[in-house]
Structures are given as C-alpha cells and as structure tokens.
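Here the complex is missing a single protein chain, while all its other protein chains stay put.
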Amino acid sequence: MTPATAAFKSSAEKALADAKLAKALAGLPGGLVAQRTAAKARVPEFEALRDAARDIRDHTLQHLDLYLEAFAAKAEAAGTRVHWAEDAAEARTIIAHLAVERGARLVAKGKSMVSEEIALNACLESLGMKVFESDLGEYLLQIRGETPSHIIAPAIHLSQDEVEADFRRVHAHLAPERGLETPELLVAEARAVLRERFLAADIGITGANFLVAETGSAVIVTNEGNGDLSAHLPRTHIVLASIDKVVPTLADLATLLRVLARSATGQDMTAYTSLLTGPKAPGDPDGPAECHIVILDNGRSEMLRSGLGEALRCIRCGACLNHCPIYNAVGGHAYGWVYAGPIGAVISPAFLGIEAARDLPSASTFCGKCEEVCPVKIPLTRLMRDWRVKSLASAAGAWERAGLGAWSFFARRPRLYHLAARLGVGATHMLARSRGAFRWLPFAAAWTRGRDFPAPQGHTFQALWSKRKRGAPPMETPR
Amino acid sequence: MSRTSILARVRAGTLRTGTSERARKRAVAEWMAAPPPHPRPAFARTEAAERHARFKACLEQQGTAVVAIDSLSELPQAITVFLSRPFGSPHLAIGDDNRLSTLHWPDGFRPARWSPGETLGDGTAALSHAFAGVAETGTLVLASGAASPASLAFLPETHLVALAETDIVASFEKAFAKLRADVGASRVPRAVNMISGASRTGDIGGKIVKGAHGPRRLAVFIYAGS
Partner (left out) sequence: MQPRVGLFVTCLVDLMRPSVGFAAARLIEQADCTVVVPAGQTCCGQPAHNAGDPETARALALETMRSFDGCDFVVAPSGSCAAMLRLHYPALFKGRGDAEFKAKAFAERVHELTSFLVNVRRKTATGARFEGRVVHHDACSGLRELGIRSEPRQLLAAVDGLELVEGSETTACCGFGGLFSVKYPAISTAVADRKIADLCAPAPDLVTGGDLGCLMNLAGRLNRTERALPCRHVAEVLAGELQAPPIAWRDTASP
C-alpha cells in the first residue's frame, strides 16, 4: 500500500462528501460503540483489567529482548522455524524465499495488518503466486482492489449492494440467475468459493494477535475461523508477527483476552481464539507439516527508544477508531496508510516520518475519547502532542512557528496584549455593526467557511472590569 | 545477523538507568515462573452449580445449542435426535477417540473415522470430545491430536461437541492450568482451539451471519457423571 498520508486533508474532504461512506460510518455509534459499552457494563472489574493489561504490556516491553529470546527458544523447541526480519524488505524476502523454495502457487492469507505494512501480497504476486485473502472483509476489498479502512472491520465502508455486484462480477463461473439478495446468501457463496481455495492452497500466511513466550505459541483471534483454516490446511504455515506481540505467559494472555474482544466488538470472546504451537506432531492426523514464524522489527525498536514505547502496548482492538470523532467523520482511507484513527495518528509518523504524516497527529481535537476506551491505556493525546512538537520544529512548521511567535510576543506582554486586544476587539465589533455574527471575516476565512463567527461584545473584560473597579458606573454590556 | 541486531536494538530501547542486566533477567525469570496475580472478575470465579449455569447461559447467548444428558452413553441417542432436526445429516465424522467410537450407535448411524483429505463439505457433521469448558465466557477448549483433529472443528457445517460436566472450569487460567497438568509442562498440543460459538461475520452490511468459514452450527452435549 503506497502511503498517502500526506494527502490527508484532501482525502478527508473527499471522504466527507462520500454519502455511502457516511452511511456506513453512521452505524458505528449504535454498533461497535454501543456493543463495547454494553460489554463493559457486564464487567464491573473492567477498569482493574485495563490497569492489569497495561501493566502486562509495559512489563513485557521493558524486557522485550529477553521475552523475544524466550519465545524463540520455546517455538524452536516445538519445531517452529523462527526467522528475524529487521525491516519490511527483509520480511518480504524471507517469506518470498520460503514460498518459492516450496514451489507455492496459491497462498491463503489470514488477516494481518503487518502484512499490509510490508506490502506482502504485491511481492508474492510479482513472483507469479496467487494470494487470496481469507478474512471475508479483506476478501471483499481484495476483489475491489481496495485497502482496509478499519482494523477490525476492514470493509466497514462497503454496502451490501456493492458486495452483491462484486460477487456477480468476480464469481463468473456461478449461475447468473442465482439469488444474492441477503447477507446469508452472500456469505454462503463466499464460504464455498473460499473453501475451494483453502483446500488448494500450498501455504497459509497469518498474523498473530499474540506470541506466548511460555509455550512458543502464536495466538490467532477471529470470528470466522479463516485464520485457523489458513493455518491448518496448507502444508506450510507462516506466521508474520511484529516484535511487540509477545506476551510472557498464558496467565497474562487470559487478562489480555478479557479486554480484547470486549473492546473491539463488544463480544465476551470471539468465536475462535486459537493457540498454535509448532507443526504436525507425530500422531497428529492434520496440521501443517512445517511451521515458520517471521518476527519483524520494522522500526519498533526505534519507537521503544524514542519515547513511543507506550504506543507499542496496542493490542489492535480498534476501539480508539470506533470512538474517535475524526475517524467517525472521515473513515479509515483518509489516513492514507495501514493504520487509521488515533493509533494510526501516533504510529504512522514513526513508520513513515513526520514530514510525510504530519496531518495525522494534527487532525485531532484532543477530545480524549480514545484514551478513555483504550484497553491498555495508551496516552494517545500526549503522544500526538509529542508529534506536534516535532512537526512544528520541522521545516514544514515554519509558517505556524511564525504565527505562534507573533501571538506569543503579545501574550507574554500583558499590557501590550490588553491594548492590542482592546483595539482589535473594538474594531471587529464595529465591523459587525449591529449584526450578532459574521458570515465572513478577513483572517478568519477557515472558520467562516462553514460557520458564522460571533461578533465580539466590543470591549474586553479586562477593560470593563478595571473601569468598574475604578468606581465608574458599571458599563452596560454592549451588543 | 538480524536476530542479534534486532535484540540489541530492542535492549538499547528498553534500557533504563540503574537496571542491571542481571536484575532484568531475574525479573523475567520470576514473571515466567509465576506472573503477579491479575484481577480475576467475579464471573471467572464461579463455583459448582453457578459455574455450570453460567457456562450454559453463555453458550445460549452465543446461539450455541446446549443439550444436557446424564451420561456419555446417552450421547448417540441425543445426537440422532438433534441431527434429525432441519439442516441435519445422517453422516457423522469423529477422530480416533475410543470414548466416542465405543458408544452404542444406532444402526446406519455409526460415525466414521475422519481421514485427512475428507473435506466434510457434503453436510457431514463432526463430533469432538472437548478437553474443557470455560464458564466465564461459555468457551469450549479443544486440544488437537489423533482423538480430536482440529479440522473437525472447522471443516463441517455442523460441529457437535461432547463435554463432561466435571471438565467445566471457571476461568481461562484454570483451563490453561488443566492443560499443563494433563499434557505435561513440556509441550502444549499443536492447536488449542478456544471456541465460543459458531463461525460468524459481520462484514456484509454489518449484519451478523453464521458459517463464514467454519461451522454454521455448534451444539454442545454436556454429560454429568465421569
């Protein structure tokens, strides 16, 4: 996925004009948001669980190198081949090599944000392999050539009609007169089509929600079961996971599971939470003959060093997206890359550079809803503000620095400030004549594009107050 | 070597002044041996009757069918009744599980041992014996192996699970502890599938539809007695 984060503003404006997208996003408050609220209400201990989840993640991150070593040792003892990739290119090379070495033609993919991050599909396809996304939402996007717009519900922006049209177009081998009017019929068709592919796939590539150091296992959390089919049926299973996925023990996993699904979809648990450890053991009738894990850094060790460690607590639930007023207004594509919403605003600049992604942490009202719902209490607004410091200091921040400099010149000099304020306010008030608001105001065009600007009352409070204190009769508050 | 440089960079990133390498290693060893106790919600600490009741209630909430029987020997009869309802099929696949194969199955309804390559897409139902049930969320724990191939949980349209009432535990932690105790501390089964309902998706128009890739229908037969 070529990053388009620099086009955030124009992408956002396009998104705002997209009525279909608006309709899809309008379902969030009554849907995922309400479901999370209900799930939380069923767990009186939820806040304590959030604290515990945060502590588990912090402890792990503080000792991440040791836990990675422990995980790798256990995984290898279970027969898994562990590979290490410093960056996206290396991860692609490793996986491509494994696939080519095994003469793979068809690859089944479970949902994996990290695979989007490294642009894996395009790489494998360029080598002549066919890759199919097995998560239904991702499959819907794949056949449209689109990218995910949400971490948990990647195709949230699509309507049922669009899906029907796509199926008729792409599943050309099926009877044209077949009925596809209901979601049930569409899902049944997808199930049948994708089942054939699962059975024919040579390699299954999945992500992992967690890597458990205690047992050397990868944990895959889905509702569909597609991750499991991708992991079980093909001869070779490759797990692609970033370094921050490690969890020390199964007991820690239990706590994280308690907050994950509830935060993401409001379910107490998803239909399938699978702990996968190694290839087929002697006596196992099924399972992959080979199991590989590719552990990816791609800038996360740098995030640890540069003050973004708290962002690595993320367990990819999507709650921050669901509750963010900006995400609710513009959807995921406007963010221009793999990670959208508040978490995207915090980590995209780390991957892509603040120069390319400066709008993302900037386009926030700091309403704080994201932090309120984050199951691991990531201080998202503080991290966004930290990015703004870097952004302001960069070359692109020159105008803003100048503006702020001018303003602060006055703000730090009370007498000058109050004088300038009195003059400015008085003049603006006169400009309004007796109108209560401006439809347009010079220097405030950005405001008045969509809103009226209130007419100031005419005098500053400081001026009126000091007049009052000096014994003059109280001034009638002017219009 | 990527492994070395990644670990070195991570170590550098996590370094805090005053923490020795020895202290870090000790912290990890201690945590791995016994993590600090995490808060366990009340609903994950149920006992006896309340535990069973919670388990069943959660299953029902998921839309999973729950059938209570007195003993495992009643399973064949209960299954024939269940499968004769709409969407049922007379074909039943099981793993290499003596507990199930030696039950008295009615004529013409002997379950067949599944072999790899069978896709179970023809309406065959599959039957597994669960390792445990977790009451906190109505979750079935299946441990893969010859007796219970993981494929049985994902390939068919209908998945039937037998579960001993005595194997219903209160929490995930208890289930993991049981796993360690039964299987041994050295290695967990290749796949431990924690199943909380039939396969489902909400990806089309936001409506929840079952049978996205895995089974469309899940039924649990809980038997009292050992």
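Order of writing sets the chain letters: A and B. Residues in each chain are counted from 1.
Here, a contact is a pair of C-beta atoms (placed from the backbone, for glycine too) under 8 Å apart; a residue touches a chain by one contact, two chains touch by 3 or more.
Small disclaimer: the values here were computed from a predicted structure and weren't measured.
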item: Interface partners of the hidden chain - shown chains only, full complex considered; value: A
item: Of A:Gly283, A:Gly307 or A:Pro325, the residue in touch with the unshown chain; value: A:Pro325
item: Touching residue (missing chain; options A:Ala12, A:Leu186 or A:Leu260); value: A:Ala12
item: Missing-chain contacts mapped onto chain A; value: 9, 12-13, 16, 29, 325-326, 328-330, 362-369, 371-372, 385, 387-393, 397, 400-401, 404, 407-408, 410-412, 414, 417-418, 421, 424-425, 434-437, 439, 444, 446-447, 449-457, 459-462, 464-466, 476-477, 479
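Simple rule for what comes next: only the chains that are shown with their structure count from here on.
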item: Centre distance in Å when chain A and chain B are each reduced to the mean of their C-alpha atoms; value: 29
item: Complex interface listing, chain B residues touching chain A; value: 1-3, 5-14, 16, 24-25, 27-28, 31-32, 35, 38-44, 58, 62, 95-96, 114-116, 119, 121, 136-139, 144-146, 149-151, 153-154, 171-173, 176, 187-207, 209, 211-215
item: Partner chain B, residues of chain A touching it in the complex; value: 27, 31, 43-45, 48-49, 51-52, 56, 59, 61-70, 72, 77-78, 84-86, 90, 134-137, 140, 153-156, 158-160, 163, 183-184, 186-188, 190-191, 194-195, 198-199, 213-215, 217, 223-226, 228-229, 231-233, 243, 248-255, 257-258, 265, 267-281, 283-287, 295, 297, 301-305, 309
